[in-house]
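Here the complex is missing a single protein chain, while all its other protein chains stay put.
Here is subunit A:
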């Protein structure tokens, strides 16, 4: 082994992973996150700091925009990418990606590939960095171009100043972001002027949406206990909590929430979970800084998620503690009202996450970028719920 290969091996012993989740791939995402936690591989905040790009679920292009390819070209060499399509094979797939990353033969080709890609050709949407661009094409005629990119036009901002307007798609490959959500933002500075929700189409799934699975099963008449449902609810709220804390910049607490979530899903007893969950819940609940930072953000006057970001957070904390106490419950779930982590689960109404998505544009207009991220994280819509169910016999409904 020559020195170069040995250095690369040492440098990339723990590659930084950028995880991009497709809608409907929650199981795969959770498996990958748990495995990354076990291995101690750091998670990258964006493509520029990543070595290994992991897709949970097959990344489908959004209209004509192959976002997965864009993200891939933005990752600096040496790099590797893998797609996890089966939660059970997450560890194996990560090993495979790591091997590819360390294979010296792969590097010259990769280097060449990025060298050309990093120069002009990012595709029509990637004029602005690696997360999507200033997409002016359908917003009037640009006044000029630089390096083939249109310049930003101006408009009055909230204080009446004429400022550049940037059209930025947000998502789908952002850290702590709902899988499959794309927001079309119009930004002035870091203030959102307008937002449109443009969710990726969720592919028809043969399995029910992961977070509402116990309730959907009960609805279909399958047996299940309230204890199992409580476990799923507890994990779902811990997952939302972890993402919210990640967006709020409290990485220490976010890591704890994720660890507790993985243990909850891993069939640990309620007694084992309490020492993990209770101190975390207590600390988050009592944090005055967090209250100061999130109170008044994304206030909704009514509906199932009324209140501001902080009250929704407290709602999760209550839900976590309540669900934790009910994990041992052996009564059949069908005897209880079918209310999943995000709201009522039934056949007739639209899934709860559709209401959450509908609330977004009004809440985001006028918010600063950081607040916009907090609003999205505090609603945490689950786009898996929007998928049409493909029954085993091939029919779709839902």
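Just so it is clear, contacts are C-beta pairs under 8 Å (C-beta built on N, C-alpha and C of every residue); 3 or more make two chains touch, one makes a residue touch a chain; residues count from 1.
By our rule, contacts and distances are computed from a predicted model.
Novice: Pick, from "Phosphate ABC transporter ATP-binding protein, PhoT family", "3-oxoacyl-ACP synthase", "Putative beta-barrel porin MtrB/PioB" or "NADH dehydrogenase", the protein name that UniProt gives for the chain of this complex that is not shown.
Specialist: Hidden chain, UniProt protein name: "NADH dehydrogenase".
Novice: Kindly state which of the options A:189, A:203, A:224 or A:361 is in contact with the chain not pictured.
Specialist: Candidates A:189, A:203, A:224 or A:361; residue touching the omitted chain: A:189.
Novice: Just to verify: which one of A:64, A:252 or A:335 makes contact with the chain not shown?
Specialist: Candidates A:64, A:252 or A:335; residue touching the omitted chain: A:252.
Novice: Going by the contact rule already stated, which one of A:25, A:62 or A:77 would touch the omitted chain in the full complex?
Specialist: A:77
Novice: Can you work out which residue in A:42, A:328 or A:361 touches the chain that's missing from view?
Specialist: Answering carefully, the residue with contact to the hidden chain is A:42.
Novice: Touching residues of subunit A against the unshown chain: what are they?
Specialist: Touching the chain left out of view, subunit A contributes residues 7-8, 10-16, 40-42, 45-46, 48-49, 51, 74, 76-78, 111, 114, 118-120, 122, 126-134, 146-149, 166, 168, 174-176, 187, 189-190, 245-253, 255, 287, 289-290, 292-293, 368-371, 373.
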